[in-house]
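Complex shown without one protein chain; remaining protein chains in place.
So that you can tell them apart, the chains are marked A, B and C in the order they are listed, and the count of residues begins at 1 in each.
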Amino acid sequence: MIREWMKVVNHQQIAFQTYLLELQGEISTLVERPGQFVHVQVSDQFFLRRPVSIADVSPVKGTITLLYKVMGEGTEALTKKAVGDKVDIVGPGGNGFPVEQEKGEEALLIGGGIGIPPLYYLGKQLVANGINVKSVLGYRSKAELFYVEEFNALGEVQITTNDGSVGEKGFVTDALPHLESIDAYYTCGPSIMLKNVKEKLDGVPGYISIEERMGCGIGACFACVLETSESCDKGYVRVCSDGPVFRPGEVIL
Amino acid sequence: MIREWMKVVNHQQIAFQTYLLELQGEISTLVERPGQFVHVQVSDQFFLRRPVSIADVSPVKGTITLLYKVMGEGTEALTKKAVGDKVDIVGPGGNGFPVEQEKGEEALLIGGGIGIPPLYYLGKQLVANGINVKSVLGYRSKAELFYVEEFNALGEVQITTNDGSVGEKGFVTDALPHLESIDAYYTCGPSIMLKNVKEKLDGVPGYISIEERMGCGIGACFACVLETSESCDKGYVRVCSDGPVFRPGEVIL
Amino acid sequence: MTEISVRLPGLDLKNPVMPASGCFGFGKEFSQFYDLSELGAIIIKAATGAKRFGNQTPRVAETASGMLNAIGLQNPGVDGIIEHELPFLHPYNTPIIANVAGSTLEEYAEVANKLSNGSVQALELNISCPNVKEGGVQFGTDPELAYEVTQEVKKQTDLPVYVKLSPNVTDIVSLAKAVEQAGADGLSMINTLTGMRIDPRSRKPIIANQTGGLSGPAIKPIAIRMIHQVYKEVNIPIIGMGGIETADDIIEYLLAGANAVAIGSANFKNPNICKELIEQLPDALEKYGFTSVQEAVGGAHD
Partner (left out) sequence: MTEISVRLPGLDLKNPVMPASGCFGFGKEFSQFYDLSELGAIIIKAATGAKRFGNQTPRVAETASGMLNAIGLQNPGVDGIIEHELPFLHPYNTPIIANVAGSTLEEYAEVANKLSNGSVQALELNISCPNVKEGGVQFGTDPELAYEVTQEVKKQTDLPVYVKLSPNVTDIVSLAKAVEQAGADGLSMINTLTGMRIDPRSRKPIIANQTGGLSGPAIKPIAIRMIHQVYKEVNIPIIGMGGIETADDIIEYLLAGANAVAIGSANFKNPNICKELIEQLPDALEKYGFTSVQEAVGGAHD
């Protein structure tokens, strides 16, 4: 992990309040797994960094791609960065999703809203490893759809929206495919969604990516701690460094 | 006095750490006298505004000109404003220099360093009123010279520098012209200079522009108060609203 | 229609926003920027018995998200204020709250008494000014002294008395309870925190008085915490202040337990701030699902 001023090479709005930010720098060469994140210092005006998942990596361009949604002052200010600007980034952080399934197995990606981004880089890697990928992506409404094309290129995609303006009306859990065919699932999204997915897919091997407010983002401050469910010796895990990806049985949601 | 986002129409370095900043907006139409100042909000990162004198006004362009020197973080950050940017300004503030001399009289402008700017707009107005203007301008060194041409266009100019790299070596008080001919003097600069000028020109009618750290800049907070020397009823004046220009006998320097 | 009027003891406010004492002088300067009748109330600069010149300059210094000030209670004295300053404010349709200061019990009593001649609508008892050598802050850090001065002032006046508390204490609740018992009609929270900045060039404190009072957004979390603590323990209303710059900040104060708010040093950044926040408040309340100011008060308590 390093701290680096990365260069903005692409920055555009891709959906309602949703932006794609492509950053060039050494950090792109240090990414080890999908599901890792970077810690973004938006500007001197913000005391804390913002964690944002790595949605894609381009070894050729030496870039990482972030997909972020405007949720408050920090992400709002982030939208002001222009191509050519330098952004203060610490990363890559955390342990991401394992990509250890066997060739020919079925993987199910379940993403909700701004939890979708890390699943894209994951899906690309799974497909590259010969795994069959299906995706269920939940959005609030049609205006918020992003990266549907990209996920379509990886395999079958099922869309849900809260208002039914596109795809199935409802939540991702209403649109899960036949589960018999699934060898493993990978999910990221709001905590209520993660909870429901975990219950519904009980028994299927899975990986859950969790959000928590962070201080250091590197494992030193104990801000982002979760209680572990089993008789894990430590009794806790840090989302930033032990996660953000956990096994469903590992943590209390 | 109003608060306004003024537009940067010209911004350039004119000497060592010295910049010219021309701002367009309604405030330019509200300036009543030379020696008034504007209160500049450099950016959200600074809690207090910075007072800067109005060095010139162009009614044609609808602009005011500021000449400022980098003295700390605020003025350093100010150098980053680009043409087209908007800057948050409150002004025009304070009571400036009176321009009440009789046609044909002699006026002496005595400026030290970054106290020189307000004297330029003053000089222009005095000349327009038919008063003969002489200037004594003190700088630290040759690299810091600015607006010498401009003052030359108003009348005779005597330069002093601390290191003698141009003009007379020493302070402005070492280079004052024959005082018999002077009907009034106008001075602005570091407080030690003002003190010396006041002593040396004792008896000559004069006007002194004073700097003090400010809070509100409009007369409400009592941050910038000076004790008055005579039996002035109130016992104090506010630099921002009663000044920044005072009669030498009025205040204790 | 979002209802932003607020009733406090002795004060009918058309909105809960007022400038804080010492940050608005006696109103005259700000009347160039907008009509002062738009304000919920005006809290004027501290009044003492005799006129005071205050501290040496520099009296202000900038800090991260805040500022230090050590004005030292400069004011024309209570008689001067009544005679020369208040008449300017009387034509405006907004209540005046006078900030009462002093070095001794007698001085507080005298000032409170004189101001009770009809020139103002309420008193704010300043037992928390950190910038004067004697008096002021001792009254604000010792519950017994705070009780005494509040009781004495209450004897001198029929006006509602809001006691302004100092945050420079170990136990804000005991201070709040003491002045409530002494008859305070309300609380003003908070005054500034004592701070210092040193200039590495001169190797001296920047402020001539050495220490000054810290205000601005830097202290907002401390004010919110103290109001949240005190709200649970007293039955008198609270005027909240400290670092307010946005309508969201006001809502945070209301939720913590303030019934109204005062805007201090933000007036220096933006001379129109009070007016702008009053305009923005109804929308902000609505955004968070409130139909009135009153509905939000104390909303962060279970």
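Simple rule for what comes next: contacts are C-beta pairs under 8 Å (C-beta built on N, C-alpha and C of every residue); 3 or more make two chains touch, one makes a residue touch a chain.
Computed from a predicted model, the values in this text were never measured in an experiment.
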Partners of the unshown chain among those that are drawn: A, C
Of the residues C:V60, C:V163, C:A218 or C:M241, I need the one that contacts the missing chain. C:A218
Answer key for A:V90, A:L126 or A:A184 versus the chain not shown reads A:V90
Among C:N117, C:T170 or C:N235, single out the residue that touches the unshown chain. C:T170
Given A:H11, A:R49, A:K81 or A:K134, the residue that touches the chain left out of view is A:R49
Absent-chain interface residues of chain C come out as 63-66, 68, 141, 168-171, 193-198, 200-201, 203-205, 210-211, 214, 216-222, 224-225, 228, 243, 248, 251-252, 255-256, 284, 288, 299-300
Could you list which residues of chain A touch the chain missing from the display? 1-3, 41, 46-49, 90, 212-227, 234-236, 241
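Basically, only the chains that are shown with their structure count from here on.
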Touching both chain A and chain C we find B
Central chain of the complex, centres being mean CA coordinates: C
Chain B to chain C: how many Å between their CA centres? 36
Nearest whole angstrom, what separates the Cα centre of chain A from the Cα centre of chain B? 57
